[in-house]
Every structure is written in C-alpha cells, then in structure tokens.
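Here you go, one structure.
Selected chains only, in their assembly positions.
The first chain written gets the first letter, and so on, giving A, B and C; residue counts start at 1 in each chain.
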Amino acid sequence: MKKGIGFYNVGEIFDYFMLIKSATKGVASNGKPFLTLILKDVTGEIEAKLWEATPEDEELFQSEQLVKISGEVNQYRGRSQLKIHAIRPAQPTDGVHAKDFIEKAPVEKEELMSRLTEIIFEMKNPNIQRIVRYFIKRYQEDLLVYPAAVKNHHEYVSGLAYHTVSMLNIAKELKRLYPEINADLLYAGVILHDLGKLKELSGVTAPSYTLAGKLIGHIPMMVEEIGQVARELEIEGEEVTILQHMVLSHHGKAEWGSPKPPLVREAELLHLIDLIDAKMNMLNRALEKTKPGDFTDRLFAMDNRSFYKPLFEE
Amino acid sequence: MKKGIGFYNVGEIFDYFMLIKSATKGVASNGKPFLTLILKDVTGEIEAKLWEATPEDEELFQSEQLVKISGEVNQYRGRSQLKIHAIRPAQPTDGVHAKDFIEKAPVEKEELMSRLTEIIFEMKNPNIQRIVRYFIKRYQEDLLVYPAAVKNHHEYVSGLAYHTVSMLNIAKELKRLYPEINADLLYAGVILHDLGKLKELSGVTAPSYTLAGKLIGHIPMMVEEIGQVARELEIEGEEVTILQHMVLSHHGKAEWGSPKPPLVREAELLHLIDLIDAKMNMLNRALEKTKPGDFTDRLFAMDNRSFYKPLFEE
Amino acid sequence: MKKGIGFYNVGEIFDYFMLIKSATKGVASNGKPFLTLILKDVTGEIEAKLWEATPEDEELFQSEQLVKISGEVNQYRGRSQLKIHAIRPAQPTDGVHAKDFIEKAPVEKEELMSRLTEIIFEMKNPNIQRIVRYFIKRYQEDLLVYPAAVKNHHEYVSGLAYHTVSMLNIAKELKRLYPEINADLLYAGVILHDLGKLKELSGVTAPSYTLAGKLIGHIPMMVEEIGQVARELEIEGEEVTILQHMVLSHHGKAEWGSPKPPLVREAELLHLIDLIDAKMNMLNRALEKTKPGDFTDRLFAMDNRSFYKPLFEE
C-alpha cells in the first residue's frame, strides 16, 4: 500500500482512512446542496466533493471526523481532487485513531526537550542562560507541541521545537568551524527567535492567527516579552538589548518584517541558519513525493520554484 | 539686520555672534594645522575654516563656545562657507546668551503641556486615558524638551512636543469632519507614536542614537513599553493591543520600519497626519529662507526635491 | 428590516426590491440558457443566477429594470451570491423608484454648490478666482452629478462634488493651522484637480472610460484645458503655470501618473488631502458594513488590506 494520499497520482484509486480537515456546504448549479471536504493524512491533503449531500451527511461529515473513503484521484483546474465512490465514518472496530492522521515532527517530544536542556546547560553567560531557561520553563508545554507556522515549513505537531533543535545542530557545527562566534548568544537567539509564535498562532491543530498576531506579529511580541522577563529576573545589561535585537532582526530585512537588519554577527548567522533549516524542510518534504527525473510542485515560499530531482545517485 | 545666518547670501558680510556647534582640527596641504568650525544660530548653520590655528585657538574655539565673528559668505563645492575676517570668544559684557542661539519650538513648554492635558481630559475611554496619562506623567520632563528627530523635521528643543500638539490639532479637526473616527484612539496614537524617541535619542542638545536606538529602534521600544505600562496599571483588553498597533504601524509600510501596515482606521489616519505635519514643518522652514521666484535647497527627506516659491500673493 | 443588500450575511433570506445593474446570458453545463444578474441597491451589489431562463425572462430582466426578488444569500468561490427563490419586475403599484436604488452622496447638490460658491467668493487673487469661476460655470451641471471614479472611492452620484467639498473642508482647517499656506492656490487646486474626470468618464450611471480617457487621462486633459481657459480669459502669469502644476502633480509620483512630483507647497498638500479624503471614504463605507470584532473585506485600493473594527467604544 501507498504511504498516504500525498503519494497517489491522477487515475489511481484511493481506498483507506483520512481525517476531515474541513467541511463546507455549497449549492450546485442544479440547486442541490453538496459538501466540499478537505481530507488529510500525514502525507498530505486532497479536496473531495460530496454531491447531493443529505442533512444526515452534513451531520456525519464534519471537521475532525475520521472517515473511510474510496475514490479516484482526478485533476480539476490543475489541482488533485478525489472523486468519491464511497464514504463512511470510521468505527471503533476499524482500529484507526485520529492522532495517526495528523502530521508531526519525526523526533519525539522528550528527545527534543532533552536536547534543549543540554544546550542551555552548556551556556556560560549567566544572564543569557537565565533568560532562556525562564522562557523554556514558562512555555515548555506549548513549545513541544506547536507547529512552526500555519503553512510552508514545519507546519505540523512539534514543528516549532523540531525546527529549533535542527537549527541548534547547525549552530553548533558553525561554532566549531568559526570559533569567533559567541555560542551562548547564537543558541539563545535560535531558541527564542520564533517563540512569539505561541502567541501569534491560536493553537496546535488547525492554527489561525490571533488578533495580536495579526496586528502586532510574533516578532514585536517576543521583543516585548524578553524585556518583561529581564525585568522580572532583574537582569540588566547589553545581553537583554542584544537578545531583543536577535529576535527583531531575524527576518533579515525591513521588507520581510524586521524593522532593523542584523547588526550583530550572531544575528546575521541566526537569519542564515533559519533560512537553511526552513528551506531544507520544504525541499526534503517536496522531493520525497517526487520521482527521480520529475520536478516538484511549485513551492510558494521558495519564490514559486519547482525543483528537479536528478535521476542519478550519489 | 538680517534675522540670522540662514538668511545671508553669497557675497554678503556677516558680523555678529554665533555658537560653535563643533570644532575639528585638520592639517592643511602646507602642513599647518587649521580648525573646521560649524557655527550656528537659530536660523541655520555655516562652516568656517580657521587657517593656521594656534594651540591657543584650539583652546578658545571649542564646541558650545559663543563667538563674535565677522567674514564673507562664500560658496565652496556648492555649499556656503564663511571666510573668517575676525573671530573672538563672546564676553559677558556682550550681553548675549548661548540659549538664544539654539533653535526651539515657536510655542512655549507650558502651553504645549496645557494643550496635552486638555486633550487627555477630553478622553472618554478609561483604559486609553489611563495609559496615556501614565506616560505623560512618566516622561513629562523629557517630552517637553526633546527634539522630534536628529535632522529633517522638528529637530529642535521641544520639537517632539510641538510636533505632537500640531498633530493633535489636525486630528481634532478631522474628527469634526469625519465623526466616525474614534477620537480617543486617534489622540492617544498621536501622543504615544514618537515617545520611544526619548529612549532612542541620547539627549536634547546634539542628540545621537543610543545603542538600543540603533539595535531596536523607537517603534518596538514603545510597543514594549505600552505593554509594560498596561501590566502595571492592570489594564487588559483590546485597547492595549490596538494602541501597540497604532505605534507599530505609524510609519505606514514595512520598508519604512513598520512591520505591520495600519490595519485600523485611526492607525491609517495617524500615519497620514504624521506625514502632513512633518512635511509642513520642513517646507515652511525651507520656504521661509527662500525668496519668491526661487527654489529651496534640495530637501533630503522629501525625496530630494527643491520646492518653488511663487511670485504672486494670495 | 435591514438597510439593504450590503448588510445581509450568508444564510439570510433577502426579500425586497433591487435594481438590475447588468444581465448577461450564458449556457449552463446542461446546455440550458441562464441569466447572470448583477443586482444593486444603495448599500451594495450581489450576483444572482436565473437558471433555465426563458426568452420571456431575457426580455423582462434587463439592465436598469427594478425587480422584486427573494432568495437566500450564499457563498460561491468566496463571494456572496443570491440563490433566487422568486423574481418579478416591480409594478407601479409597488411604490418604489429606481432613483432610490442608486447610491449618491450624503449631501444634496444645492448644498455642495453653495459651498463651492462660498469658497470661490473668498478668493483674493483675481487670476485664480476668475479661472476657477469660469470652470465651475462651464461644468456646473456635470460636476454636481458625476462620480469621482468608476470604483474604489466616491463612485456614486455627486461623488466628485462631494469629494471636492470634503477636501475643501480639510484645506480650510489646515490653512487655519498653518497660516503660511496660500489658501487661494490650495482651494483652486482642490476644485480643479479631478475636473478632468468629466471628460475621462463617459457619464453618471455605469460610467466607463472614454477613448481620450484611456489614451490621455484626466490629468493631462485638465492641464490642457486650464491653459485654454487662461488664453480665453487672457490671463497670463505664474498663476496659470502653477495651477497646471497643481493638477499635474496631484497623484504625487510618476509611477502613480504625475509626470512631475509636487514642487510647490500647496501641491504637496493637495496630494495629501486627496489621500486622506479618498481613504476615509473607502474606510468608512467598508467599516459601516463590518461588525465590531471583525475585519472588512480586502480593500483593493488600499494595498489590499483588511481593516479591523475594534470592539470598544470611544
């Protein structure tokens, strides 16, 4: 069997379970109601139309419901669509569980947490260490389950922590290659840079933007919170200003949401490491679903490029 | 007599007092030391070279020293320069005072303060009113003397308060013309929008940027402080988020330093009112020194345009 | 009852009169003809499909016809659509009139005209006054009914005059706050700036662009006409050139259609006042239809932003 819906091609018959991500009612040109379902498993999503939907269908097929569905994968206006042959809610006797249909990071929460703890333990600068430790303690629970974004990259359970730990790994290697780097500063920047997303996004499953997320954004919110934590811990000194600057500048340019560009060496590196890990995440997941000799779908967050997967091996 | 150095033309003889803004030592191509003086009064600045400067000259002619100077206004590489005929430090018997040579706002501090108090008094929303009142109390002293910027517009003593009050006047008229406006929100936005400059700039005379000013900037610093003040006052609710948004977005675009563009009606208005008052300040001061039928100097902060002063009267 | 179609939400039943703005015939996927109707009243527009339309329907339901219609407001591809339950032409006995279904300015023509007259009366510069008076006389009839644009802002009956008078109100207040302003020049600029639209647009109801509008545009057309009027009135002097410059530069930048940027103080102000009134018009109308706590639709002419309507009151 295929790994999941993300691996099916046009013309193939899908016949397994998926989770309903959203269900929207519409009226067809013949005047009859229908449901537009977005279905997903851990490998991707697909749209399906349930024509001539009855009121019972509307009751049964709602968001978060696990369903058994069979149908043919078609193409409609350049996007895949599942033409439904049969659909029914999953039963307890089917032995399937909603949580197995939600994508999550490939590393367990416990391991991510222990990696974070280890890095914080290595820090030598007490001001930086105390601030970072305080944040991890305050947000530990959410940090370990939140996605890093609503789309594009690491947009799955534990995505934020996984992105953070991947970046820490790169940071650690760069410190080895360029010993001039202030490792405490760089690690702290990596750990704090996207923590504001815990307040920018509404939650873990189907996250949307909060009002403060829309009107302020995660970067200024996190700058504010670093200041507040430093006051609580009674820490003064350049470390606070520079940590705020690391977060503030990590998008690299004003046009990309950073009112100040990186003006400290470690801030510049933080921006570059963030780029590498976000791009590798997007590329690896897109290329995994692509056959050698083909191009990926267009990747919106990578300037809408399609990437080629070469035929030859290493 | 002319009003001041800003009104002298090439070829004219200046013979009065000015304040030394800066004095820098150099070595001429004949190997002799000289002093480059920047001299100013309330109407402008001019450069002058004191050739073959003695060690005594270096002692006498330093920054902040008031001097009696006579000389001819020349042109050098497209800028005015004063060719010194005679120079001496001012004496107590001259009856001139340094403070009369520093530009300041055309309205007195007391009047600016009473206008601010009056507006705050009119506010109906208690959350907004309390936050604004708290800020005015905390910063009253600095607010009444700080400039609004280091150059371009309102870059003089009390410039920030004068800019604020001018904008309040416009805001009040617009409220009358467009009654849908939430006046409390708009007034609060006007009062708070540039308060972060008190921390971004180093002081009143010859201000430079603080480290936090360079690495964070007045906008995120003020967003943080609004959050902090709200916590101190135990104010919760949308007012806090929206006041932070007003400050955050008042530069209008990401490229201009606002990570979020205005997304509330009053935030959009705040941005436009700020533009009007800053531009009118630059234009009026440049045109005051320009004869009818001439163009002003190029105004850097207005896309480097020169403006024409028509010959005809109203 | 609701104020009009602009205030109905998805799922609600509309049952009242609207005017047909346009009716287009199509062929459905079952091969049967249908009519796409755009219906409107003073608060907005909505699309409706009349399926299986008979030749009689095509006769009855044409542009400018007033109809009684009932149906349910649905969502189709992100836009509202009315699912028709019943439709019939309005009868004389219904006591409704087409003119009541066309949006128009909230101020009467007579009042707009008297405000214009009053301002012209105040002008002191005879050259400026004569030119403006001549234009008002020449175009009075059209000026009082034309819209200011085909979409985005003031796109309704008397929109141009209303926009002009609103801008004059702002201009008058700014003159009070900044007495250096040449009021005659600014008022004249406001009155003349968009008059070229009378030749750029084809008419009042359902205006489109004329050939000259498309190939020349209202700005150069108006520059030409000012020159022509000055020759007729035998007025020479800088006033003519400067009035032409005011009109030419009022879009502010070459990219926005002004081959010269504002180079006179009052031209810069004219551009800013135009921005304020156009934006307030768009914002107020969009926010009027939005509930507190919600965002408006995206506003194309405001960089596609959605604006938030706060929950709290002044």
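Methods note: contacts are C-beta pairs under 8 Å (C-beta built on N, C-alpha and C of every residue); 3 or more make two chains touch, one makes a residue touch a chain.
The structure displayed is predicted, hence computed values, not measured ones.
A.B. asks: Assuming the complex is a homo-oligomer with 3 chains given explicitly, what is its full copy count?
C.D. replies: Total copies of the sequence across the whole complex: 6.
Definition applied: only the chains that are shown with their structure count from here on.
A.B. asks: Roughly how big is the turn, in degrees to the nearest 5, that lines up chain A with chain C by CA atoms?
C.D. replies: The C-alpha superposition of chain A onto chain C needs 120 degrees.
A.B. asks: List the interface residue numbers of chain A and of chain B, divide the shared ones by all numbers used, and answer same when the ratio is over half, different when under half.
C.D. replies: same
A.B. asks: Determine the centre-to-centre distance between chain B and chain C, using the mean Cα coordinates as centres, and give it in whole Å.
C.D. replies: One centre to the other, that is 39 Å.
A.B. asks: Taking the mean of the CA coordinates per chain, how far is chain A from chain B in Å?
C.D. replies: Roughly 45 Å separates the two chain centres.
A.B. asks: In chain C, which residues are in touch with two or more of the other chains?
C.D. replies: As it turns out, chain C has residues touching two or more other chains at 308.
A.B. asks: Along chain A, where are the residues that touch chain C in the complex?
C.D. replies: 26-27, 29-31, 211, 214-215
A.B. asks: Under the stated contact criterion, what part of chain C meets chain A in this complex?
C.D. replies: Interface residues on chain C, with respect to chain A: 28-30, 49, 51, 74-76, 83, 308.
A.B. asks: Once bound in the complex, which stretches of chain B touch chain C?
C.D. replies: Per the stated touch rule, the residues are 124-125, 127, 166, 169-170, 173-174, 177-178, 180, 182-185, 237-239, 242, 261-265, 268-269, 272, 275-276, 279-280, 283-284, 287-288, 295, 302-303, 305-308, 310-314.
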